[in-house]
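One protein chain omitted, others in place.
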Amino acid sequence: MSGSTALLEVAGLHASYGQAEVLHGIDFHVEPGEVVVILGANGAGKTTTLRAICQMCTTRGSIGFDGHQLGGRATTEVVRRGIAHVPQGRGTFPDLTVEENLEVGAYVRKDKEVASDLSRWFEVFPRLAERRHLSAGSLSGGEQQMLAVARALMGRPRLLLLDEPSLGLAPIIVQDLFRRLDAINAEQGVTMLVVEQNASVAFEVADRAYVLEAGRIALSGTADELRHDDAVRRAYLGY
Amino acid sequence: MRATRWSKPAAFVMAVGLVAAACGSSSKGSSSTTAGATTTAGATTTAGATTTVASGGQVGDVIPKATNQPYGQDATTKTLYKGAGGFQIDTTKCPSDWNPTQGITDKQIDLFISLPKAGPLAGFGLIADGAQSYFNYVNSKGGIGGRNIVLTSKDDGYKPDVTKTNIDEALQAKKYANTLTVLGTPNNLAVWDELNTECMPQLLNGTGAAQWGDVENHPWTTGMQLDYFTEAKLWATWLKGKYPNGAKVAAIVYNNDFGKSYEAGFKSAIKGTNLTLVSEQFHDATTPNLDNQYTTVAATNADVLLLSTTGSFCTQGMAAVEKGSWHPTVIMSGTCGSLAQFFGPLLKQGLTGKGTNIIQTFVDVNDPANANLPIVQAYSSWLPKDSPALDPTKTTYFTGWIFAWYMTEILQQANSYAGGLNRANIMIAARSIDQTSPMLIKGLQSKMNGLKDAYLTEGGQMVTYQVADPAQLGKFVPAGDLLNLEGQLGTYAAVKKALAGS
Amino acid sequence: MAKLTLTERTPAHLAYRLVGWGLAAAALLYLPWFAHTPARIDQYSQVVAYAVAILALNLVIGYSGQISLGHSAFVGIGAYTTVILVADHHWSYFATLPVSFALAFVVGVVVGLPALRIRGLYLAVVTLAVATAFPTLVLKFDSLTNGANGKQAKEKLVPPSWTPFDAHSRFGPVAYRYFVILAIAVVVFVLVRNLLRSRVGRALIASRDNQTSAAVAGVNLPVYRVLVFGMSAAFAGVAGSLLMIYNPQATDGKFGIELAIFLVVALVIGGVATLSGAVPGALAYVFIPYYATQWTDNFGFLKGRPGAASISGVVYGVLLLGFVFLLPGGVIDGLRRLRARIVRVVPNPSWLPTGRAPAPRPDAEDLDPTFPQLTTTNRGNNP
Partner (left out) sequence: MATALDTEGINDQLRSGLASIERFGSRRARNLGLLALFLVLFSIYAVYDGGLRLYAQRLVDAMDNGFVYSAMALALVLIYKATGVINFAQGNMAMFGTFIAYVIIVEQGLPVAIGILVAMAISALAAAVIERLFIRPFDPSNHLALTIVTLSWFLILAALAGVIWAYDPKAFPTPFPGGKNDFFDLGGVRIRYESIGIWLTVLVVVALVTLLLKRTKIGLAFRSVSSNLESSRLVGIHIGRTLQFGWALAAAVGTLAGCLIARVTYLDPNFMGRVLVYSFAAATLGGLDSLGGAVIGGVLIGMAETMLSGYVGFIGSELALAGALVVIVVILLVKPSGLFGSTRVERV
């Protein structure tokens, strides 16, 4: 599939921490404007996949992004190329204020519109605006997740990576969060790669999905195909 | 995944960016050593001072000669040696493998010195370089009966355990005749018992503690300088003269054995007089400056301020007094006698330190008035030739000369004794010194008298620092008569009684 | 990979351990004759005494994750207790050991109390305050401690007649004192090893690795932390007494911040959270400065410069840097890695419930067995 329109193209990706290899050669791709979900149990290698893209662990194989190879690059360079990563646990800067958390999101940008983006995101997430001068550490789980997404988007990335955004949030908050992600993708065309365990809510947003088990792609297909696949239903949807 | 803040509190964080007292100036600080030289400017003799010198105490030459003293090995019992003041050595009491001529060959005499050469107190280690340069001078003039004096110095960083290791190794090496100028009271205390049992002469200890006069229990150990206890007694004598109808005295004291010796000496000396000690402020090695102490003593508005401290604290003390509104009579420790080292830094702050009184025992090599003294001429011409890297104006080297001069006198006398130059005779000579060192200020004597007088230096001349031009270093001018307790102190037993009484 | 593989608890493994400990014991016993000069034996006596202090410190830093920069004060308490009792009250050295232990324990508990509320760096300040205060207290109560001249006992420990050491030779007393210190040190090492193997020990290590889960598991955290601080201080006090057996002279300078800092350095060089790390740590603490000075004594190029001898400090610093870069885990960790190349000890199958040795799976990530698997291989048998 090389030379196709894919924004992110991963082929034969191996990833390991020290001697322990976690990904044993996986292939997947993300088209521009698409929302792709990777499902998997604990320890399947979901988080490692995102960390591999950002070169935060040792990788083998090809990671093509917009025609450039990411393998072997420094994390800061991957970020400069336009990939934003919302880590598991949201990666908040507790000692910085909410506003500073957003400002640091735009660290790599040189353009002048950072201030206007800032006010725009405060409109999208009014609750963050109320707390702009409070230290980010004092926000609730849901608020920190919103802050993390907004911070990532402040960098105007071409591809947004989200690591289990639903983790530790009440169901209502998760619904609300994924509705906003859907809206952001629809209105601003931000391409997203979401790694999740919560399959039901992920399928609502996803265009395509993969199932990852023990470091290998077990299944792939459009969201609808997988949603109706009985094995997936029993394993990930619980009915 | 917890938001891993960078320095997780639970993570083991090695604290303390401070090694503070650690390798810095340890709590010991620049304490009880002769640091900064006890040299003080010689004085042109004022009318009052008696210049006649008691017989037998004639001033020694630049290189001392033997004065055919009638001491040494007993003609009949070869293991008995006799010296001045009834002092005797019975070598049968020494260990069986004791070798009288260890460290002495017909070519060379080996001496050993352990003192801080590295670390915070390395400033004092320069004494060894000074002593070596004097020995080189003596060797260049034929040495001791043709024997060269060789000094081996080991660094102990002023730590008693390391001094003990150095001395143990020196003893085992069986290479040295005696030890010389070991610095630090606890350092010497750590090894004096062993040196006495090994019959190894521990000569001219470089500290002002009174213990080195303990001739009864530690015959093989002697001190050299005016000990701080006696110096404080001289302060009291001088103050009695200056304030006949009494005075209030305040003191800033270094919180270690050095400062405490002054305190004990002064208290014992003013008992029963009309001098009263109204306030004593201590400071330790980690005090940044003496402002707190100065403010407290200034509040007492005493007539006299004693600066029983050393190192840069002396300079800070003088600066505090000059900058403050209270102007008492200031008496400072003799260890801060060097103009260049302690008064020099004041000039740069627009201060002078004038009016400060100090007890001088030795001449100050930087004082132009002494330029014509033979010893000063020998020093100023020899030092640059022998070791060009050393700066002659740094008086610590001259202090080295003072110790080395006494050592040379001891070796010369021992060489002339019956039984020839050996370690027993060296010890006898050390306790029978009768020549006055040319480095002493005029009128003072340096005499030892066996069991009767175990202290070499027991006198001093109080001088006042006067400044003509504030931009230049001034000079010391004698204030009052020579204070001479020569022969009156006796031994440590007597001093201990006075101390116990204080 | 490893040449020789031993399974735990088998006779081969026991033999291997026996040989290991045997060699170590032989070396320690033969040391005085190997060193043969009294000065060197005395240095080894210091090494053994400081090893006890470092071991005590390891209890706090290595095994319970608390930071202490005050252990120099506890060593000082032990030392002064012994030297005062011997010098003023003519006790025997051995009789003073329990007193040092008890006194240091009490002070340790008192200092340990703040450790309950304060963590990490701030705890270091509390212990630092103790280390700084101790010398000033010694100077303040000079009627008891004889102030800055140091307290000295005249009678050193002399080998009794029934021992093979001749009290009048130079070698005898020094060797005897070495063996007395060594014997007491071995007792302390065994006590600490058993402490760590006991319930208290496991609770300690649990609380070091994760406070919350340890507390949740019912570990009575506050009591254990304070108790351990007390025990650690007590063993440090014993180390102080051992130093007095070597040389009965206690000065305020010996037990100041410098000792507190360099005990931690020695701990790191030896290897944190290891028992035997105390020995290489103590060796480094005593001999690195010694050889740094020896080596720089004959540096010609600095002859005559006033501060020349300070170059030994540079050597000491560079050596320390070398240690950190080459052996980050400390000497013991380095040795273990070396040993792992030769011998590998494998867990004994008889211990495991299923009785079969688990097939080693070096590559697979530890799967969550409860989660139904969906890999293409077993898709078929799902109904």
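Chains here go by letter, A, B and C, matching the order in which they are written, and residues are numbered from 1 within each.
The working rule: contacts are C-beta pairs under 8 Å (C-beta built on N, C-alpha and C of every residue); 3 or more make two chains touch, one makes a residue touch a chain.
Since we're looking at a predicted model, the values are computed, not measured.
**Student:** For the chain that is not shown, enumerate the shown chains it touches in the whole assembly.
**Tutor:** A, B, C
**Student:** Of B:K271, B:K323, B:K385 or B:K497, which sits in contact with the chain we cannot see?
**Tutor:** With B:K271, B:K323, B:K385 or B:K497 as choices, the missing chain is touched by B:K323.
**Student:** Among A:E34, A:E143 or A:E213, which one is in touch with the chain left out?
**Tutor:** A:E143
**Student:** In the complete assembly, which of B:Y158, B:Y176, B:W238 or B:F282 touches the absent chain?
**Tutor:** If we include the chain that is not displayed, B:F282 is the one touching it.
**Student:** Mind pulling the subunit A residues that touch the left-out chain?
**Tutor:** 54, 56, 75-76, 79-80, 84-85, 87, 89, 91-96, 100, 103-105, 107-108, 124, 127, 131, 134-135, 137-144, 151, 155, 168, 170, 172-173, 175-176, 180, 183
**Student:** Since one chain isn't shown, list which residues of subunit B touch it in the complete complex.
**Tutor:** Touching the missing chain: residues 2-9, 11-25, 118-123, 255, 281-289, 291-293, 295-296, 298-299, 311-312, 315-316, 322-325, 341, 344-351, 394.
**Student:** Please identify, in ascending order, the residues of subunit C that touch the omitted chain?
**Tutor:** Within subunit C, the residues touching the omitted chain are 114, 117-119, 121-122, 124-126, 128-129, 132-133, 136-137, 139-140, 257, 261, 264-265, 268-269, 272, 302, 305-308, 310-314, 316-318, 320-321, 323-325, 328.
Note that in this section only the chains that are shown with their structure count from here on.
**Student:** With chain centres defined as C-alpha means, what is the inter-centre distance between subunit B and subunit C in Å?
**Tutor:** 41
**Student:** What's the distance between the Cα centroids of subunit A and subunit C, rounded to whole Å?
**Tutor:** 48
**Student:** With centres defined as the mean C-alpha position, give me the subunit A-subunit B separation in Å.
**Tutor:** The mean C-alpha positions of subunit A and subunit B differ by 76 Å.
**Student:** By the touch rule stated above, which residues of subunit A touch at least two different other chains?
**Tutor:** Counting only residues that touch two or more other chains, subunit A contributes none.
**Student:** Identify all positions of subunit B at which a residue touches two or more other chains, and write them in rising order.
**Tutor:** Where subunit B is concerned, no single residue meets two or more other chains.
**Student:** Taking the touch rule as given, give the residues of subunit C at its contact with subunit B in the complex, in rising order.
**Tutor:** 37-39, 42-43, 46, 61, 65, 67, 69, 119-121, 123-125, 127-128, 132, 135-136, 139, 142, 147-150, 152, 154, 211, 247, 249, 251-254, 256-258, 260-262, 264, 272, 289-290, 293, 297, 303-313
**Student:** Within their complex, state which residues of subunit B touch subunit C.
**Tutor:** The contact residues of subunit B facing subunit C are 7, 9-16, 18-23, 26-28, 31-32, 117-119, 122, 125-126, 129, 154-155, 157-162, 164-165, 168-169, 172, 185-186, 189-190, 193, 209, 255-258, 260, 284, 387-391, 394.
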